[in-house]
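Note that this complex is displayed minus one protein chain, with the remaining chains in position.
Chain lettering (A and B) follows the sequence in which the chains are written, and residue indices restart at 1 in each chain.
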Amino acid sequence: MSDTLTEQKPKSVKPPKQKKPASLWSDAWYDLRRSKVFIIAAVMIAVLVVMSIIPGLFSSVNAFDPTTCDLTKARQGVSAAHIFGTDNQGCDTYSRVIYGARISIMVGVFSTLVTTLIGGLLGLLAGFYGRWTDTILSRVAEIFFAIPSTLGALLILALVGRENAGIWTVVVALSVLAWPMVLRIMRAAVMSAKSQDYVLAARALGAGPGRLMGRHILPNALAPVIVVATMNMGVFIAAEAALSFLGVGIQSPDISWGLMIADARNRFLQAPEALLFPALFLSLTVLAFVMLGDAVRDALDPKLR
Amino acid sequence: MAPQGDPILEVRDLVKHFPLTQGIVMKRQIGAIKAVDGVSFDLRRGETLGVVGESGCGKSTLAKLLMALEKPTSGSVKVNGELVDVHKGSNLKRFRRNIQMVMQDPYTSLNPRMTVGDIIGEPYEIHTDVAPKGDRRKKVQDLLEVVGLNPDHINRYPHQFSGGQRQRIGIARGLALQPEIIICDEPVSALDVSIQAQVINLLERLQTEFGLAYIFIAHDLSVVRHISDRVAVMYLGKIVEIGKDTEIYDKPSHPYTQALLSAVPVPDPEGRESRERIILQGDPPSPANPPSGCRFRTRCWKAQEICAVEEPLLQIRPGTDHESACHFAEVHDVVHAS
Partner (left out) sequence: MKNPSVDTHLLPADSGSIGTEPLLAVDNLHVEFTTRQGVARAVNGVSYALNAGETLAVLGESGSGKSVTAQAIMGILDMPPARIPKGEIRFRGTDLLQLSEAQRSQIRGQQIAMIFQDALSALNPVFTVGWQIAEMFRVHKGMSKKAAYAKAVELMDRVRIPAAKQRVNDYPHQFSGGMRQRIMIAMSIALDPDVLIADEPTTALDVTVQAQIMELLAELQRESNMGMILITHDLGVVADVADKIAVMYGGRIVENAPVHDIYRNAAHPYTKGLLESIPRVDMKGQELYAIKGLPPNLLDMPTGCAFHPRCPFRQDDCVTDVPALHEISGTRSSACHYWREVLDGTAG
C-alpha cells in the first residue's frame, strides 16, 4: 500500500451548510429572528418604546395639558371621545395610559442599566480575583440580598419622603436592592469561564488580568447576565407600579400606571375600565420583557448548540 | 532530530503541595495533597521526554508547574541555564516565549468567541515585539499553513472545525512565539483514533522543522514510545523510573513500570491466552496520604520490610543501566504494546 497519503492537508472540509452565521453571537441572533416568542415580544416592546418617546403619535389628546382634563367630565364611562373613559379629575384615561408608558420604560431601563453595570462589574471582580475580594463583595451582596426587595424599596422611599419621591428615587431604591442578584449570576458565570482551558492557555501565553477578563472571560460569561437583565426589566416595571400604587413611588402630576390603578381602585365596581386599562398595559409590558428574556435564553443556551 | 548539547530545561527537586484547609474564616491547614513531590530531570534541545503514569500521579500538575501556571512549593526550573522566577513579571514573560503548551481537549482549549485568526494571533498581541502589527495576519496564515489548515479559514470560529483541526489550531498557537520547548499534555487522547496518527505525525514534523524539544505527557504507552527519546514513569508525584525509550520498554526494572506495560492491551489477538499479565490489585493510594517509604509498596508484589521504612532513591542500580527507584530493581521483559 502506498504511503503517500499520510498527513494530508484537510481541505475545505466543512460541508456547504445553509448560510450559517459564524460567531456564537450572530448564531444566537440568527436563532432569535426565527423565534415567534421573540418576534411578538420585540414588536410589543418596540411599540412601548415608541409610545414612551413620542406619545403624541398614539394619543391626539395631550395628557399633560391641564385643559384636556375637564372636571365636568370626570368619571365618564367609555365613549367615542374617551375610548377608555375619564378619571376622577376628568382626564382622558386612554391618553394617560399612553403617557404612562414613559415612566415605566424609564424606570425599567435605568434600573436595569445601573444594576447590570454595578452588579456585573463587581461580579466580574469577585469571580476573577476570588479570595478576599470575593469574600468581601459576596458578603456585602448577601446583606443586601437578605432584604426583601419590594419591602426594602418601600422602606427606602418612605425614608426619602413623598416630597422628594420621583422617578430617580425609585430607580435608586430598586437598584440598591437588586444589584446583588446580578453580582451572583455574573460571579458564577465568571468562575465557570475562568476554569476553562482557553483561559489557562492565554495565561500560558502571558496574558494579564485585563486581557483575561476582557477577551476571554467576559464574552463567555455574559449570556446569563443578558438574560437576567432582560427579565429584570419587566420585574422593575412591575415593582415601580407597586411602589407608586402604595403611594411612595411616582407622585402626581407625573403619570404612572401604578398611580392610575391606585386612583381608580375605590370605584372599581362602578368604573372598572379606569383600573383595567392601565393594569392591562402593565401586565402586557411585564409579559413582553419576560417573553423576551425567555427567547434570549433559548437562543444563548449553549446546551442547544 | 538527535538531541544534542546542553540541557535546555533543567528541573530540580520540583515540589507542589496543595494545602488542604478546614474552616472558612480561620483557615487551618490540615494536610496537603502531594501532587508533585521531588521531580528532577533534564531536557535537551530537540529531545522528546515522554511522561507516563496514571491519573493522580501528578503529570498534569507537573505540566502546569513547567508552564509556570502554578507556583512550585519548592524546587527550581531553569531554561537555558536561567532560573525561572514566577514572581518576576519580565523574567516570566521572556520565559513564556520559550516554552509553550498544547492542551488535551481541543474543544475547551480554544475561546469559542474568538476567530481562529485572533486565537493564533493573540501571542503577538501579548508579545508585541515579536511581530509588527502589519505582519501579524500574514504570520497567522503562515502558521495555519504549517499545521496543515487552509489559510483562508482565518476568520472562522473554532466550532466550525472538527476536533483534529482544532488541535492543529492549538498547536499553531503554541508555535506562534517560536518557542524551543513545547509541553504536550495528552495532545491526542481526546481525538478520534483515525485522527491521532495525523496529529502525531504533525508534531514530529514540526520537531524536525523547528528543532523543538517536547515534554510529551500521555497515558497511551505505544504513542509515547513512538515519539519519545526518553521516558519518565511517574507514580504518586514521583518519577519511579527514567531512561531511554528502549530501556524503559524493553528492560523495565521497576515493578510499577512492568505492571503498567503488561496492563496495556496489545492490539494483536495472536497468543492472547498465553500472554503474561501482571494485574495490580486495588487503586493508587491518595496523594494526600501517601504510604511511607516506597509509595508503590502497597500494591507491589515484591514489597519487603525495607520498602516501608526507606524511600528508594531514583538511581542506577545493580543490573540496570538506567535510573530506577526500587530497592529490588530487576530487569524483567514483559510483553507489552508493540
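We adopt the following convention: contacts are C-beta pairs under 8 Å (C-beta built on N, C-alpha and C of every residue); 3 or more make two chains touch, one makes a residue touch a chain.
As the structure is a prediction and not an experimental result, all values here were calculated from the model.
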item	value
Contact residue for the chain not shown (choose from B:Gln196, B:Ser253 or B:Ser324)	B:Gln196
Candidates B:Val39, B:Val147, B:Leu221 or B:Leu314 - the one touching the absent chain	B:Leu221
Sole contact to the chain not displayed, among B:Lys71, B:Lys88, B:Lys138 or B:Arg272	B:Arg272
Residue of B:Met114, B:Leu177 or B:Ala259 touching the missing chain in the full complex	B:Ala259
Residues from subunit B at the interface with the omitted partner, ascending	1, 54-55, 162, 164-165, 192-198, 200-201, 204-205, 219, 221-223, 225-227, 245, 249, 259-260, 263-270, 272, 277, 279-283, 337-338
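Just so we're on the same page, only the chains that are shown with their structure count from here on.
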item	value
Subunit A and subunit B: spacing of chain centres that average the CA atoms, whole Å	49
Contact set on subunit A toward subunit B in their complex	6-14, 22-25, 196-198, 200-207, 211, 215-216, 219-220, 305
Subunit B residues touching subunit A - in the complex, by the definition given at the top	67, 69, 92-93, 96-97, 100-101, 103-105, 108-115, 122-123, 125-127, 148-150, 153, 155-157, 159-162, 164-165, 170, 173, 177, 197-198, 201-202, 205
